[in-house]
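With one protein chain held back, the other chains of the complex are shown just where they sit.
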Amino acid sequence: MSEPHISRRALIRTTALGLAGAAFTAGGLGRAFAAGDLTVGVVYVGARDDFGWNQAHAVAIKALKDVPGVKVVEEENVPETDAVSKSMESMVNLDGAGLILATSFGYYTPFVVDLARKYPDVEFRHAAPLWNKDKDPKNAGSYFGYLNQAHYVNGVAAGLSTKSNKLGFVAAKPIASVLSNINSFLLGARSVNPKATVQVIFTGDWSLPVREAEAANALVDAGADVITCHVDGPKVVIETAEKRGAKSCGHNASQAPLAPKGFVTGAEYKWETIYKGYAADIAAGKTPPNFIAGGYEVDFVRNTPFGAGATPEARKAALAAIEGLKAGKPIYVGPLRDNKGKVAIDKTYGNLDPFLDRMDYLLEGVVGSTT
Amino acid sequence: MSDAPATPSAASDLIRPVAPEAARSAWALRLRANSEYVAIPLIAIAVAAALFALFLLAIGKSPADFVSYVWRGGFGTAFSFQNTLQRSSPLILTALAVAIPARIGLIMIGGEGALVLGGFAAAALAIPMIGVLPPLLALTVMAAFAMLVGGFWVGLAGFLRTARGVNETISSLLLTYIGIAIMNFFVEGALRDLSNPNKPSTKPLGDAYMVGKIPGTDVHWGFAAGVLLCVLLYLLLERTTFGFAARVTGGNYRAALAQGLPVGKLIVACSGLAGACAGLAGFFEVAAIQGRANASLAAGYGFTGILVSFLARHNPLVIPPVAILFGGIVASGGLIQRRMGLPDATVQVLEGLIFVVILTSETLYGRFSIFKPPAGRDRT
Partner (left out) sequence: MNDAVLTVLIAMLGGAIRVSTPFMFVALGECLTEKSGRVNLGLEGTLVLGAMVAYAASYHTGSPWLGVLAAGVAGAALGAMHGAICGLPKVNDVAVGIAMMLFGVGIAFFFGKPYIQPTAPRLDSISLGFWSDSPSLKSALEVNPLFFVGVVIAVALAWALRNTRWGLVVRTVGDSAPAARAMGLSVNLVRFLTTSVGGFLAGAGGAFLSLSYPGSWNQGLSSGQGLMAVALVIFARWSPVRCVYAALLFGAAGALGPSLQSIGITQGYYFFNAAPYILTLVIMIATSSATHSARDMPGELTMAK
């Protein structure tokens, strides 16, 4: 471990993955699965084929379907209301599900937590780093890929592919994971190009294609020549950037074919690493770990192969950045100020430090506001 | 009711009790006429089911499986039926938000905005009360405030209608979008609880300040409140001078004006009541389900309520069964996705078909002599 600050998260990760995968399963309190008779229920917040967040999960879930004796039942377009609570409960009651995978941020409190309390024999896993060892039920848990590492690599490549030194970011909502991607993108760009700035536009919701296109156009009009985004389906943003002659960096899945001229690289989850791990646990009759999260160092994220928009220097620097991240080189080297002038990050933090999960600011160099 | 003399004195005639003998024969007539209101929707649902079965066969799925999953997922088990009831609760309240203005001749589609703002207002007001006031008192104040804010928001559309002649359908829709923007602005800004970094929300109410379930069930009190409000509002609309005056206004605006009815005040009052119902739905979303206000309040219940109200012909007593039918279809949608591998839009196709056919069946009323009273008296 080369982090200057070894965090709880880093320790968990080391135990969870370093020591045979399932070491951190709440002291063995979780029910062990009998191999061969498990139904896994998966809930998605949008369409499974949305070319973004949900599709990334749905494609990776196939790893579980391949385990003999495991049946996967899936439900899509489940909103973050009591509908998700009822959907999960229905999977437990009517399908006999023994493991529930809830794939949207807003599912966790109160729905996953309450249901885990109500059904202590069922395992719940949620795709965000929210599970708290001390407060939350032992049959609940979290898994998460730190995509901000891949956005950092995007930033490195973008910082060396821009001519105007202005980068554009179309974002849905100012939540911590989005802010972390924006800030990491900026720090990546600044690590190779100190003059780079990132202009952010918030659309206000996860899927608003017309406003996303307007935002991409507005960014290009304002002089940005590399555009990236964090919305549910990045297709519109990437295509609009390409149409306007700007370069682009992807998000969630590979958008390389959409921008043959300007695509640089993209940040992608590698959920299959996590789901394959779950599948191995289940096949071995073990409960999946309560908490696994990580980035490049554990192969949970990746970058899309470079497109025509990436300059040779950009490719070289981005590959070097990936090697650095794999070795645990920190992104947030403090102290760092936010864009209102206040010190937001007092010292250097490890890439998985929980401090960074609570991010509610944009760093100096980002033009934009969280409200 | 158009044949009733439209005077305030006639209103008091209507609420005077009728003689027992007349009541009995009137009851027999009403039973005969009302059986039409059961038979025709049932026929319509059967036709819609047949059409949908053809659709399923065309895409190579089994209609029999489908029916059994709808039954099992929506009604057949104790869990499923309670799931259905719970899902119907916000729809009952948002349907009332359409039905009451409809009685006075307004098409209000602003229930979604009133729900969102009502729920948000309740959650915001709760912040200083938590730990200070006892839960029951705090929840009562929150519910009242949610109704007030919701009532104000739709009442505003009613006011604009009477004061400025602004079309209420479009203004209530615009106010919905604006209301959602206001909620988002505060939830992601001044009132954001930073301990919840990945879903911008107000501060949680905490378990002690949550509305519980109806004893012996898994359904929260919002369902009971909705049914109770349906009965109360039915009585208000059908058995009081206020309701009569509202219906007269809805039947013929100019006649109502000529009768000297306070048309403007009636419109604002009906709109306000409507918004209060939707605001209460927002309160229950916050206090019985989410435990906090956030963007998930805008889940489309307000829009679904429009359809529920139209299907119930804006009759508050018919709203609960229609809402339950709707809740049942939605509740079983998950099982259908999981077991039959059909996309979630299947349920939307089915809902659309059922509603189109039921609405088409409106044309059948009065066509079957079996339902007609012997003397051929016109019921309407």
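Just so it is clear, A and B label the chains in written order, and each chain counts residues from 1 on its own.
Definition applied: a residue touches a chain if its C-beta (ideal position, glycine included) is under 8 Å from a C-beta of that chain, and two chains touch if they have at least 3 such contacts.
These numbers were taken from a predicted model, which means no experiment stands behind them.
Asks: Of the listed residues A:Ala47, A:Val192, A:Ala344 or A:Leu363, which contacts the missing chain in the full complex?
Replies: A:Ala47
Asks: Among B:Leu85, B:Ala122, B:Leu175 or B:Cys230, single out the residue that touches the unshown chain.
Replies: The one listed residue touching the chain not shown is B:Leu175.
Asks: In the whole complex, not just what's shown, which of B:Leu29, B:Val47, B:Val67 or B:Ile107 touches the removed chain?
Replies: Going through B:Leu29, B:Val47, B:Val67 or B:Ile107 one by one, B:Ile107 is the residue touching the chain not shown.
Asks: Can you tell me which of B:Glu36, B:Glu285 or B:Glu351 touches the chain that was removed from the display?
Replies: Touches the omitted chain: B:Glu351.
Asks: Against the chain that's been left off, what residues of subunit B make contact? List them.
Replies: 105, 107, 160, 162-167, 169-171, 173-175, 177-178, 180-182, 184-185, 188, 306-307, 310-311, 343-353, 355-356, 359-360, 362-363, 365-366
Asks: I need the residue numbers on subunit A that touch the omitted chain, in ascending order.
Replies: 46-47, 49-51, 199-204, 207-215, 217-222, 232-233, 235-236, 239-240, 243-245, 257-258, 367-369, 371
What we mean here is this: only the chains that are shown with their structure count from here on.
Asks: Across the complex, what residues on subunit A touch subunit B?
Replies: Within the complex, subunit A contacts subunit B at residues 41, 47, 73-83, 85-87, 89-91, 93-95, 105-106, 108-110, 128, 130, 173-177, 204-205, 357-360, 370-371.
Asks: Contact residues on subunit B for subunit A in the complex?
Replies: 72-73, 77, 79-80, 83, 86-87, 181, 184-185, 188-190, 194, 196-200, 204, 285, 289-291, 294-296, 299-300, 330-331, 334-335, 337-339, 343-344
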